[in-house]
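Left out: one protein chain. Kept in place: all the others.
Should a chain be cited, it is by its letter among A, B and C, assigned in written order, with residues numbered from 1 in that chain.
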């Protein structure tokens, strides 16, 4: 399980003065990038030109978040061939109150955009 | 059922040269705003100060979309008290090939952010 | 001179309930893309892999814009070797009241990201 922290920025608020629902997806994506970087998988993607596409997201919004809120995102994942699933939960820093959670289903594409199996040693 | 059209803008592409997954949520939100405007519900929201919050989104990504693609979004909705559900499908203009679909669950809040029932005459 | 129209989308409003200053740059960029498309220059960029980078923007904000505003952007440009300047003005549709104006200085890079001269026949 990987943890990533970030802080809400002023320009991310919408006309209801809270973070817009689409921005939560940005935050979760950021956390996946950080995970891919920390695991070293980023090199696999750079070397091969392969990449993950998102095919399905189910996201729940439990709490609104607003200016300067500090957030923690916990990300884990599992293989269910041919898919790679990411399970992500967002909390306010220093609390266990859940703000949002997402299940993100992805598929690995080669550099001709053909779906391929996850490599044996693709450990996350 | 309401239809809304829009065109992909250059700055909406990400580093994979297609529209980023979070931007699809922006598009679907835009279509909901358009529907709220066309039905006249926008006046209900202006008059009362009430507003809809998104509590859950399930989105499927079927096709990638890219620069200058013209899109049609079809939106319908139904009440399942206390929730209002939006069902949305995105197509490339002039085709019936589905690009994405989303189910968006929302809740009506009053101006003190308390969840309330949908008005009887809240027809969509 | 090229004209492009667009409409403000709900998710583009910020916590002051108007379009955020950075989004104006998105709109102006969109208008430049449209111009590049209409002039056929898009083929030059596709064929060569060359691209324009923005090196300087001076933007004035005269009026706020908000939900469902319909906008017209007028774009013209001129070569001042090695730069290509875009002059852009934004109006509310159906009026001559200026909302914003921008001067955008760009430089042509080849596919190794080396600045190069604008082609003789690069007419805009």
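Note that in this section contacts are C-beta pairs under 8 Å (C-beta built on N, C-alpha and C of every residue); 3 or more make two chains touch, one makes a residue touch a chain.
This structure is a prediction, so every number in the text was calculated from the model and none was measured.
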Item to complete: Out of A:30, A:79 or A:113, point to the residue that touches the absent chain in the complete complex.
Response: A:30
Discussion item. Across the whole complex, list the residues on chain B that are touched by the chain not included here.
Written reply: 10-11, 13-15, 17, 20, 22, 67
Item to complete: Could you please point out the chain A residues that touch the chain left off the display?
Response: 9-11, 26, 29-30, 32-33, 37, 67-68
Practice prompt. In the full complex, which bits of chain C touch the chain not displayed? Write them out.
Written response: 16, 20-23, 25-26, 29, 51, 53-62, 64
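Here is the rule we go by: only the chains that are shown with their structure count from here on.
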Item to complete: Could you put a whole-Å number on the gap between the CA centroids of chain B and chain C?
Response: 28
Worksheet item: Hey, how far is the Cα centre of chain A from the one of chain B, in Å?
Response: 22
Worksheet item: Of all residues in chain C, which are in touch with two or more distinct other chains?
Response: 10-11, 67
